[in-house]
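In this view, the complex is presented without one of its protein chains, the others remaining in place.
Right, subunit A next:
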Amino acid sequence: MDGEMACADLMLRGLPPDRSDCGTQRCRMGPAHMSRRGLNIGSPLLITVQGASCLCTAWPRRDRAEGYLQVDAKCASPDFSTEHASLSSARMKPVHCPKLKCLKVIVLVHSTEYKKHTSKDTVRELVKEMLRGLYVYEKHWVNVGDAGTEVKFIVIENVNSGSNRAGLVTAQTCLEIGTIHTVQQYRGQLQDTGHISLGGMDDIHASLMEIINLPVRYPGSLRKVGVPCPRGVLLIGPPGVGKTTLVRSVVREVGAFLVTVNGPAILGSRPGESEENLRRMFRQAREAAEEGPCVLFIDEIDSLCPRRAGSSSAPENRLVAQLLTLMDGIGSEDCFVIIGATNQPDRLDQALRRPGRFDREVIIGVPTLKQRRSILGSLSEQMPVSSSVDLTALAEVTSGYVAADLSALCREAALQAILHPSQDSVSQVVDQGHFHQALRRVQPSCLRTSLGVTDLRPVSWEQIGGLEDVKLKLKQSIEWPMKFPEAFVRMGLSRPRGVLLYGPPGCAKTTLVKAAATSSRCSFLSVSGADLFSPFVGDSEKALAQLFRQARACSPSILFLDEIDSIVGSRADSRVPHSVQAKVLSVLLNELDGVGLKSVERRGAGQRTCQTDGLPQNPRDTQMEYQEVCNTGVMLVAATNRPDALDSALLRPGRLDQIIDVPPPDTEARLAILQVCTERMALDPDVSLGELAVRTQWFSGADLENLCKEAALLTLHEEGMDAPTVQHKYFMKALQTMKPSLDPQQMEQHHQLFI
């Protein structure tokens, strides 16, 4: 007894079985171990590893080595494996196996064809022959693939009508065959049917469900109406919005069989191999469709089916042609649905996008505010999120984030919570601080590759001296629509399309825009002539159009064009009629106020009215709805010091509708600027900023900043490196050497332009 107690926690090392033992249901172990456990040669034994089990017979190892275990998993749970596992001998239990009277099984065969053409009696005879002499256990899979027949697995449904769990099959056992399935289909059914949570896609989800369900659930009524059921859906959307996840979730919900086609898996090296692979996939889908609903999913279909006109390679064209013929060849009797997903619909072959092939095209755009809120909600369901986290606020700051970005954000926040647990909370809870830290690390993916993304230093309104009315106007056009969407909707106002800041150089135009971008929570893109112009014909226009497309994808956004006069120029006084500038200008005019957007760029669920339908709603939710109505576009902010050089078409309302003059600073403004500039300087009490402001007529903001620098340098020069403060005389000295950069005549011209 002592020996048995000692061996109860003996660890055995799992090794793969010998080749000669394959299919014998043997389990090899050391003879000493066998005798300690009281096992005889061939006594049945149940081995359990991590929830999966295997029934086998005990045999001594030929080399009599102890401490190893080699199991031939002929009759085991489908996910059983002993490799690389060390298991204690307590996991091995001898089982009493009586001779069986009756046995019920499910037969898994390789192909549907065999299933159709073979009678049940033949299968029963075969299966009986295969099972004879084997020990079987309830719910185990018996692997009979080594016999080389079409029958691959036999699943033991119950043993002796459920009164036993294990037993020995003999010639006298009465065998009952429940059903016959193909292996693939049965495995598909076994996969867990857990729901994949999806946020913000309810309507698209519903329409996909409808398409898949229609032919399956109501074949009769469809036939009566005389319409063939829709067969193809093309999902279009930027990367990361959840196209693949959507298909997975729908398929799982309907309980359909999913055949996935991957571009790389299809393409083969031999000529004709790719087409053959494609045909095989379609055949597989057709076979599966005979047993239930089936979806053939072609991910990244643009790689499989590119535009034929553009490519010169013959194999590619053949593959496209094959796909087209296969899609046409689906008869009305095979009801399986083809779903394709792509993020570059323009690169697809035109022949693919017609009814009969892809009947419907579903566009999934970058999520809007409400959709983001709902995605965040479904993502954070699984996470231990503290009650302080405001998901609505989080959705507001994550403009331009797609579902993949949001899930990365949540993951990062959770990681932060794990790596830096806050001191006061014992349990690991993700709070708002973690999300804010994560926001710094996770950037929206639509902005990752785009041009014009700038990493700007935040500037607050207070850092700009003077110019109060300009600041107010900017706030009106940029901040107000974000902060008070309700009022804007009530007044029938919309956000201005564009704002032009003009004024003499050095008067804080760029800094003003920076401050506006900092204060509003928009995405901010800034572009200069260097980004746009390229030596290739048509490249600049394309770059600008793409910039607008990206800005729209992550709207609300601000697009800043500094020195716009150099980028677009004017058509009127241009000496070269078809210069690049003129073309870029025409693109800009179109993007600002064109006929409409491309359908591919559609976002959200169409137009929704923001009327509350009688339900008592959270004021926050209402505001979110107003936000969605109000802030959808891109706002162009341009700055120039030569407004006269701009094309007049650009300056009309509807394009750049707010034209803001940034005047040279007057005395008060200069004082304010000086105060801001000298904030961090050690000033002597005798310095009179007021006097300086009076004396610096026609100085711009940049000049004033330079003056302060000059004075500080002079101090260091005269008094040595340990001078404590800057004295007034140095300011005056610096003033003597400096000339104002503005010139009164020029100012006069500026004023007369728009008055």
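Just so we're on the same page, contacts are C-beta pairs under 8 Å (C-beta built on N, C-alpha and C of every residue); 3 or more make two chains touch, one makes a residue touch a chain; residues count from 1.
Everything below uses one rule, namely that contacts and distances are computed from a predicted model.
K.L.:
If you look up the hidden chain in UniProt, what protein name do you find among "AFG2-interacting ribosome maturation factor", "Gaa1-like protein", "Phosphatidylinositol-glycan biosynthesis class F protein" or "Sen15 domain-containing protein"?
P.N.:
The UniProt record for the chain left out of view names it "AFG2-interacting ribosome maturation factor".
K.L.:
Among A:E129, A:D539 or A:D666, which one touches the chain that has been omitted from the display?
P.N.:
Residue touching the chain left out of view: A:E129.
K.L.:
Using the touch definition up top, pick the residue from A:G51, A:G148, A:G492 or A:P535 that touches the left-out chain.
P.N.:
From the options A:G51, A:G148, A:G492 or A:P535, the contact with the absent chain belongs to A:G148.
K.L.:
Quick one: which of A:P60, A:G263, A:G377 or A:P663 touches the chain that's been left out?
P.N.:
Final answer for the missing-chain contact: A:P60.
K.L.:
Since one chain isn't shown, list which residues of subunit A touch it in the complete complex.
P.N.:
20, 23-24, 31-32, 34-35, 39-42, 59-60, 62, 64, 122, 126, 129-130, 132-133, 146-149
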